[in-house]
Structure formats: structure tokens, C-alpha cells
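One protein chain omitted, others in place.
Per-chain numbering from 1; labels A and B assigned in written order.
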Amino acid sequence: MTIVDSPNIPRGLTALANPTRFLALVRIVLPFLTLITVILLAIGLWMGFSVPDDYQQGRTVRIMFVHVPSVWMAMGAYMVMVSSALGVLVWRHPLADVAARAAAPLGACFTFLGLATGSIWGRPMWGTWWVWDARLTSFLILFIIYLGLMALWNSIEEPARSARMAAVAILVGAINIPIIKFSVDWFTTLHQPASVLRSDGPTLAPEFLYPLFTMGLAFLFLFLTLHLMAMRNEILRRQIRTLQRKATRDIRAKKQATT
Amino acid sequence: MKLIASNIAVIRGEDLILQDVSFNVSAGEALIIRGENGSGKSTLLRAIAGLLPLEVGSFSIEDPTNGFGGTTHTDLCHYLGHENAMKPAMSVGENLVFWQEFAGQPHLDIDEAMDMVGLDGLQDVPFAHLSTGQRRRISIARLLISYRPIWLLDEPTAGLDAASEKQFSELMKAHLEDDGIILAATHIPLGLDSTKELVFGAIK
Partner (left out) sequence: MIALFKRDFKLALRSGGGAAIALLFYFAVVISMPFAIGPDPILLSTIGGATLWIGALLASLLGLERLFQSDAEDGSLDQMLISTVPLGGQVFIKSLVHWLVTGLPLTIMAPVFGLFLGMSQDALLASMATLAVGTPAISFIGAVGASITVSLARGGLLLSVLVLPMCIPVLIFGVGAVRAAVTEPDPFLPPFLLVAAISLFFAVIGPFASALALRQGAS
């Protein structure tokens, strides 16, 4: 997010003007996204609470409507970060790092939500808060990766360098995503196999499927809204930083002029 | 041979350090880069060495006679930075043998190079035991043991006494007579005859 205050900016730097345009776009889009998110969440939650009890899981089946969308978004946020990481390394786009950095805490939150709701469901169903099976373990690793990446961003002072280092780390950590997805197929786990996103179509009953999809869509919009907000904040934070740097430079120049 | 830089711009961290830098240096010529601290001398040398990405612009090699034309210019460069790139735990000789094997294209052998910088006989001494000036001279010897036509020197004489400085300028003269190219960032005269200058102003 370097703002180069130079009259003749070289051609390759014109992309730097983008954040301003992006901020304008966010200002228009954000109210609509917020509205859609609220409506979808309301519908989804209502649908979720009005489904009949499952013959096996009873009332706890409703946890699924938060658990599954959280997990989807936890992995979705990581995929956003992976594509942003490519944006940082390949195209060196100034917004790419902002997108990745804004997605990390959100991804961590969704991962935590997925872990927590899974745990709450697991207590009555499996009789334990936690088991060390492949799906749960790989998902916990995702949580640690998110936290590690956030620590990495915060440790490197210089934004451009922290962006590139984090991008490499994100790409390496991406190995975990297919492991999470296929852990239930590759290993014998306590966690049930995929019932929605599978090649031969969903096996879930439609009465559960519709609320689940509504909630999934609601969480997607929730993520989009929060992500745009976080990106906006990150851009503003960097603009403040640039202004502060410029202010110190100006004062130094003034001092030199007077002496 | 000719090293051509056209319209170089380099961003380092958040600052645009170099902008619209163009020059060309031919075989047998030295380009002295001058300027205040922080004006971008080191940045330019690191960019030529390939350690920093160029925001815009390019470097190219023109060489109709020796067939170096079209080669990546970084493969023709020796880079002498602020640090000496020597391991204190190894002897001087071990250090130099390593860099010769690592860089390839052996030129002078170790003893000859040590002699040229006036430190012959110290091959078995651990690098850690040398004084600052001696360390710098060993680092200069690294330029001699593998052949590279282009020398990129960042404050090459830092820590050298007057006698060693003179010795070093003789080495540079020999390199230029050998149709070499030297680009050096410095603020003291290097005692060379055929030099061009590139002066950077203070940063805005």
C-alpha cells in the first residue's frame, strides 16, 4: 500500500492507485452486503430451528447448521488467502496482501467456531469433548496455522516483506486443506464422512439440506461483509502509516532547510 | 563489452529509492557512484547484482566481441557488499577455497590472490583472528580467485589504511586494463584514471 508521492510514477506503479478506488467501491457495496447477510442469517436460523429432531441425533442436529458453514468458511478463508498469496508473489498486487491479512483473523474465528460447535455436539453424541482423530486433528492444525500466520505478519515490521514472507508460508500451509477435506475418506475416523459435498450428490435428507444451504450462504455473505470491512480497515491503517512517515520526513526536511 | 541500465526504478520497503536511473559502462571503464548516505548507492549496486527486484527498467549486456552478449548480467558480476561473507570459524584459506569452488571459473589461485592483497602466509590463520582491514582485504581477494568481468563494489575501501587503499587501486587498474568493468559506491577517490561518475542527490 505504498503511496508514492511522485509526479511521474512509473508505469508498473499505477496499480497503487487501486486502493482508493477499492475504498469507494466498498462504501457502496457494504450496506447491501450487510443487509443480505442479516436477512439470510435470520431465514437460515429460523429454518434451522424449525426442522424436526433427527431420529438419531435428536435436537443436537441443529448444531450442524452452524458447525458445517463455519467449517466451510474456515477453509474458504484459507483458499482466499492462498489466491491472495499468489497475487502477492506473482502479480505483486498491492491489494493482495491486504486481502490475505484481513482474511486470517476471520478464518481463525470460523475455525474456532467450527472446533467449538463440534466439541459441544461431540459431548452428548460421542460422549467426549475431543478425540484425536484425523479430521479433528487436521482442523486443529488449521487453527494453529492461522495463528502462526498472524504472528508472522505482526513480527515483520516492513509491510512489503511481511507480505511476501506470509505468502510463502500460506502456500506451504495449503497442504493441510486437502488433508482436512479427505481425512474422513483416507483414515478411519470418528467424524462422519462427507454427506453434502461429495461426487455422487448429497446424502443428507432435503429437510436438513435446505436450511444448511441457507446457513452456508448466510455465512458466505457474513464472511464477505466482514472481509471487506477488515480490508477497508487495513487499507486505512496503512494510509495512516504512510501519512505518519511522510510527516516525519517533512519535519526532517524542514529542520535541514532552517539549519 | 558494455553494461547498459535503462530507466531503473527500485522500491525498497515502502520508499521509491531509485527512479529513472540510466547509464552505460564499457569494458575498461569504471563508474563511480557518489551521493549522500541513503541516496541509493547501495540499492543500485544490489539491484544490479540481482538482489533487489526492479520495479521498472532493465539491465542488459552488449558484447559483440567476446560472446557474453545475451548472458544474464548477474552471472558476470562479483558483488562486494558491506559484509565480508567469510566464516570466522574457518581459516582464511578454507574460506577462499570455498568461494572459489562455489563461484566457479577459477582465476588466480589462492596463494597468488593472497599475495596480491599483501597477506600471503596467513592462509591457515582463522578468519576470526584478522583485523578489520585484513578481513576486508581477504574479501577483496575473493574478487581475484574467480573470474567475473564486472565488479560491483559497495564501499570497498571501508576499513583499509592508506597503503592498502593504494594496493587496491592498483588491483582495480589491472582489472580495467583487462577489459573489466567496475561499478563502485564510495565517497573517497579510488585513484582511477578513466572513470565516469553517477551522482545521486539527497532523498526527497
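Keep this in mind: a residue touches a chain if its C-beta (ideal position, glycine included) is under 8 Å from a C-beta of that chain, and two chains touch if they have at least 3 such contacts.
Here the structure is a predicted model, which is why all the values come from computation and not from measurement.
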| item | value |
| --- | --- |
| Contact with the hidden chain (one of B:31, B:61, B:77 or B:92) | B:77 |
| Listed residues A:28, A:151 or A:257, member touching the removed chain | A:151 |
| Which of B:35, B:50, B:133 or B:191 contacts the chain that the document leaves out | B:50 |
| Residue ranges of subunit A at the interface with the undisplayed chain | 89, 137, 141, 144-145, 147-148, 151-152, 155-156, 158, 161, 164-165, 167-169, 171-173, 175-176, 179 |
| Missing-partner contacts on subunit B, residue numbers | 12-13, 46, 49-52, 74-75, 77, 79, 81-90, 94, 97-99, 101-104 |
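Criterion: only the chains that are shown with their structure count from here on.
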| item | value |
| --- | --- |
| Subunit B residues touching subunit A - in the complex, by the definition given at the top | 7, 9, 11, 13-16, 19-20, 55-56, 204 |
| Subunit A residues within the subunit B interface of the complex | 2, 4, 6, 8, 10-13, 158-161, 242, 245, 249, 253 |
